[in-house]
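With one protein chain removed, the remaining protein chains of the complex are shown where they sit.
First chain written, first letter: the chains are A, B and C, and each begins at residue 1.
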Amino acid sequence: MIDTLVIPLLKIVIVLNATLVSVTYMVLLERKVIAWAQSRLGPMRVGPYGILQPVADAVKLMIKEDITPVRADRWVFTIAPIISMVPALIVYAVIPFGPEVKLFGRQVTLYITDINVGLLYIVSVASVGVYGIILAGYASNSKYPLLASLRASAQLISYEVAVTLTLVSVIMMAGSLSMVSIVRAQQSSHMWYAFVQPLAFLIFFIGGLAETNRAPFDLPEAEQELTGGFHTEYSGMRFALFFLAEYANMIVVSSVATTLFLGGWLRPFPNVAFLSFLDFIPSWTWFLVKSFVFLYIFIWVRATLPRYRYDQLMRLGWKVLIPLAIANLVVTGIIKVMLL
Amino acid sequence: MPITTTHYILLSAALFTIGVVGVMVRRNIIIIFMSIELILNAVNINLIAFSQQLQNGIGQVFAIFVIAVAAAEAAVGLGIILAFYRNKETVNIDEMNVMRS
Amino acid sequence: MAQAIAFYFIAACILGFAVLVVSTKDTVHSVLFLVMDFLFVAALYVLLGAEFLAAIQVLVYAGGIVVLYLFVVMLVNLKRPPEAHSDPHRRTMLGFLLAAAVLVEVGAIAVYGHSQPAMVPVPGAAMPVTGNTAQIGWLLYTSYLIPFEIASMLLLVAMIGAIVLAKREL
Partner (left out) sequence: MDTPVIHHGAMFDTNELVLNMGPQHPSTHGVLRVVLRLDGEKVVDADVVIGYLHRGIEKLSENRNWTQIILLTDRMDYVAAATNNVGYCETVEKLMSLEVPRRARYVRTILCELQRIASHCLWVGTHAMDIGAMTVFLYAFRERELILDLFEEMCGARLTYNSMRIGGLPLDIPPGWDKKVLEFCTIMATKIDEYEELLTHNRIWLERTKGIGVIDGPAAVALGLSGPPLRGSGVPRDVRKDEPYAAYDEMEFDVPIGTAGDTYDRYLVRLEEFRQSLRVIRQATEGIPEGPIVGKVPRLIKPPAGETYHAIESPKGELGYFIVSDGKSTNPYRFRVRPPSFCNLQGLRTLIKGHLVADVVALIGSLDVVLGEVDR
């Protein structure tokens, strides 16, 4: 009973809560990092150094008036934010934060579940997230959201192709779709896949930026062009859901990138014996540190780069990233067959 | 009561019928297309139920082919719908009668 | 027991959403119900032990094909409901009758099949791999390689056809 019901439920509760808290603090981190990049201080008022700002934001968004435009499609307008939030959260079911550990005299795995189609599960769940954006644009019955949602869905669909192709080359290297096995394969091959598959890593990172609608690919919410993008007509809690979904997706992309390319929970050089003193650091710390580096780069890029134009973004996706990803896949296949 | 293959087949039959009703009764061609997708899904449920019963993966392989065909059908079919809509501003199949003598 | 509860719940959802798909007036809502329907069908596949198919169902159907439907519905943006114009030759009752006949026929086959002795498992050729995904992959790239290639050709043809149909000027 404990093993089949209590522990999984407990893990789900912990992961969901940790995700939501880290998502809200992600917002604060982004504001702080961008502020430092721009020689400002960022939020400083709520709590020391503004660390209670997320709480204040949450309270504000919850008590704000939740406006539904008169001509909006009310049902769709209401469920669109939910549709975009749910996939972002259920992806965490297969992300391995660490290996098996002994906890209170019991073997506990530091992941909710390890299914044998883990990576496919992530890709398919992520592909459902696009509905939230399309439906938000459609249901608002307004032109800016409609334009933005068309942009967003076109962008998501095109970059999904490139990202999925890079995933295929990782699957080829690891010989498995399970996230845990992919990490173990990196341990046994003595190499993070970021070094074996540098091109795939790069394409995955760029595609990840585009899939999470982050700068320089933040066209669907380009404030300067389309006012608020697809969530122009949203306010209050429903807007907050879109906002949280974006940041949750960022964390998903960083976690997946960490697992696939940076060795997940493994410490640096997992097979070098004289570095084993690093083992006193718990494995999940390595995972979190690596993901954090990714998230930091996401923010850094946003503070630095201008935004692409719609057609340039499409050109980059279809004419550069996808051919490169295919070429990478073919080369990986050839090397795998010839050498291994 | 254990769930047997027959349960799945009956479910599939019901889904198939709902799809047939959609094709026969509705006049919106987009909904007719969606009904066809329902029919294809009913077939897939059948294939996979038998695949489980017979303990081999051939049914699932066929289901993959069905999905591939469904994808092709959706792409071309929706292309035709769009083309038709741009010319006649309707998606009502009762108005798609230019070949009626 | 748990399996039965899961099956009946999923089956009820599948049928309920299917009815909503064909009966809803608003096409966008119809598309949404279709997505839900497909997600539950994917859940049914998991119940049947076909995880790979479930993932493909979500990825291709829910994440791909239905998005296409949604695009078309949004582009078509109807000014008047398509059900407004009715063909005098249309016989709606006949449609229901035909569908009922189909249901009776298929149901009869199913019940008849149930009364027959249970089918014995017919294991395919011995596979060197285990696991749902690996087995499907093995089958696709050995016994069914030619159908697989033909399917990919079909997709290519469909892709070109869709581009030709939808593009304004060539």
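Just so we're on the same page, a residue touches a chain if its C-beta (ideal position, glycine included) is under 8 Å from a C-beta of that chain, and two chains touch if they have at least 3 such contacts.
What you are looking at is a predicted structure, and each value in this text was computed from that prediction instead of being measured.
K.L.:
Please pick, from A:Pro81, A:Pro216 or A:Gly317, the residue that touches the omitted chain in the full complex.
P.N.:
Looking across A:Pro81, A:Pro216 or A:Gly317, the contact with the absent chain belongs to A:Pro216.
K.L.:
With the missing chain put back, one of A:Ser188, A:Asn271, A:Thr285 or A:Gln312 would touch it. Which one?
P.N.:
Only one of A:Ser188, A:Asn271, A:Thr285 or A:Gln312 touches the chain omitted from view, namely A:Gln312.
K.L.:
Check each of A:Lys60, A:Arg106 or A:Lys143 against the chain that is not shown and name the one that touches it.
P.N.:
A:Lys143
K.L.:
May I ask you to list the residues on chain A that touch the chain which is not drawn?
P.N.:
Within chain A, the residues that touch the unshown chain are 34, 37-40, 143-144, 147, 151, 215-216, 218-219, 222-227, 302-312.
One rule holds for everything that comes next: only the chains that are shown with their structure count from here on.
K.L.:
Using the definition of touching given at the top, classify the network of chains in this structure as line, ring, star, complete or other.
P.N.:
Drawn as a graph, the chains make an open path, so a line.
K.L.:
For this structure, which two chains share the highest number of contact pairs?
P.N.:
The chain pair sharing the largest number of C-beta contacts is B-C.
K.L.:
Quick one: chain A and chain B, Cα centre-to-centre, how many Å?
P.N.:
34
K.L.:
Quick check: how many Å separate the C-alpha centres of chain B and chain C?
P.N.:
One centre to the other, that is 6 Å.
K.L.:
How many angstrom lie between the centres of chain A and chain C, each centre taken as the mean Cα position?
P.N.:
29
K.L.:
Where in chain C do residues touch two or more of the other chains?
P.N.:
Residues 52, 56, 64, 71, 132 of chain C each touch two or more of the other chains.
K.L.:
Taking the complex as given, what residues does chain C use to touch chain B?
P.N.:
Residues of chain C touching chain B: 3-4, 7, 11, 14-15, 18-19, 21-22, 27, 30-31, 34, 37-38, 41, 44-45, 48-50, 52-53, 56-57, 60-61, 64-65, 68-69, 71-73, 75-76, 78-79, 82-87, 90, 92, 94-96, 98-100, 102-103, 106-107, 110-111, 113-114, 119, 121-124, 127, 132, 135-136, 139-140, 144, 147-148, 151-152, 154-155, 157-159, 161-162, 164-166.
K.L.:
Report the residues of chain B in contact with chain C in the complex, numbered from low to high.
P.N.:
Contacts found on chain B: 1-11, 13-22, 24-31, 33-35, 37-38, 41, 44-45, 48-49, 51-58, 60-61, 63-65, 67-76, 78-83, 85, 89-92, 94-95, 97.
K.L.:
Considering only the defined contacts, which chain A positions touch chain C in the complex?
P.N.:
The contact residues of chain A facing chain C are 73, 75-76, 79, 115-117, 120-121, 123-125, 127-128, 130-131, 134-135, 138, 146, 150, 153, 157, 177.
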